[in-house]
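For this view, one protein chain was removed and the others were kept in their places.
As written, the chains take the letters A and B, and residue 1 is the first residue of each chain.
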Amino acid sequence: MKRSVIELWVGLFVVAGLVALGVLAFKVGNLSGTDIRDTYAVTAHFDNIGGLSAKAPVTLAGVRIGRVSGIKIDSDNYRAVVELSIDRKYDNLPLDTSASILTQGLLGAQYVGVEPGADEEYLKNGSQIEITQSAIVLEQMLGQFLFGQAQGDK
Amino acid sequence: METLIELSDVRFAYGQRRIFDNLNLSVPRGKVGVIVGPSGCGKSTLLNFIGGRIMPDAGKVEVDGIDVTKLNRQQLYKLRKSMGMMFQNSALLTDLNVFDNVAFPVREHTELDERLIRHLVLLKLQMVGLRGARDLRPAELSGGMARRVALARAIALDPMLVMYDEPFTGLDPISKGVIVKLIHEIGDALEMTSLVVTHDVSEGLSIADRVFLLGDGKVIAQGTPQEMQETDVPEVRQFIDGAPDGPVGYHYPAPDYLADLSDQENL
Partner (left out) sequence: MNALQSLGGWTLDSVQRWGRAAVFLGQILLNIPSVIVRFRLAVVQVFSVGVLTLIIILVSGLFVGMVLGLQGYNTLVDFGAESSLGLVVALSLTRELGPVLTALLFAGRAGSALTAEIGLMKATEQLAAMEMMAVDPVSRVIAPRFVAGFLSMPLLAALFTAIGIWGGHLVGVGVLGVDSGQYWTAMQNGVDVYDDVLNGVIKSVVFGFVVTWIAVFEGHDATPTSEGVSRATTRTVVNASLAVLGLDFVLTSLMFD
């Protein structure tokens, strides 16, 4: 085969490979979109986080603004401490913002939704979100519901 | 006469097998030296000493006054640029065509522009009669043609020494004749020194200025072709006449035949 043909093929191959890498980074891994690097961290305490796991999204009005960067237990009061890394772009969340653990659909993955309050001051790195709502654990709800039904029947 | 190649007291063993023991050999500049000897006596190893690809266990290997065994890698590579070698199976680079094969050493070692390289390559190809075959691939060449290309490549950089490893093996008589003619021409016209390793006695003697017969790890006889023809040393006679039995035994060493046959224990 002629040298120029070989070089053309190699060029095509390299371009195709790089495009594939680009597709993996941007379209599959979503490098440009919601992957957030420059963040500040706030904590929120929950009674029960259900199935929340690290890297779960944090959303405001349905828009992703950060992710769960750590989950641990506060050994004083046995509550879950969830660390949220929030994009620096959203540094104007009021201090009395509330956080709740929600579920995508009925059985989907869990995420943290934040609801802005009305305080004049804003959350900053190291702040704690005071108002939280724990995950709704389906089994508990179901149990309560059946219990209530049984009582109502009496 | 000035000496180009001088091997003195060379000793070499391959594992347990002793190949050379105090081998001495010298080839004058501008002449054709022919080394003959039975298969497996280490003739090709000798060429590898001179090219510095294998180092002897002891002794000196001098080429143009330089001891090859003492050179470092860079000096060795520099020396090799002034040597050409034609391998037994031609060793043409299979992914290049004839032209590029001959041009290979020139392109690797010089900065000549393509026009000059073309002139040079066509000159060498013309000399071996294969200018018309420049676009063929090595796979498309016959054995004799491949060797001529290999020869053109070996002399591409006009070396002072050309080595031939079994140049006649496996060739038809015409091709053999062509190679004989070429070795002569390269010696006469280009004034290069040739060192030929072969077991083809008649062709070997026909081109030689000086013949060395190797056996038992050393040179057992040397001289002009005529001296060799006329000698009555039995080892030389057996080799030159191609006698099946003689100083080199027909039988591989074995216990007595009758005793072996009547050996009851191994039945």
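As a convention for this text, a contact is a pair of C-beta atoms (placed from the backbone, for glycine too) under 8 Å apart; a residue touches a chain by one contact, two chains touch by 3 or more.
Predicted, not measured: the structure shown is a model, and the values here were computed from it.
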item: Candidate in contact with the missing chain, chosen from B:Val27, B:Met85, B:Val219 or B:Ile240; value: B:Met85
item: Touch criterion as defined above, residue of A:Val28, A:Ala61 or A:Ala118 at the omitted chain; value: A:Val28
item: In chain B, positions touching the absent partner; value: 51, 53, 77-78, 80-81, 83-85, 87-89, 91-94, 104-105, 108-109, 150, 153
item: Touching residues on chain A - with respect to the absent chain; value: 3, 6-7, 9-10, 12-14, 16-18, 20-21, 23-25, 27-31, 33-35, 55, 57, 105, 107-108
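One rule holds in what follows: only the chains that are shown with their structure count from here on.
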item: Gap in Å, rounded to a whole number, between the CA centres of chain B and chain A; value: 76
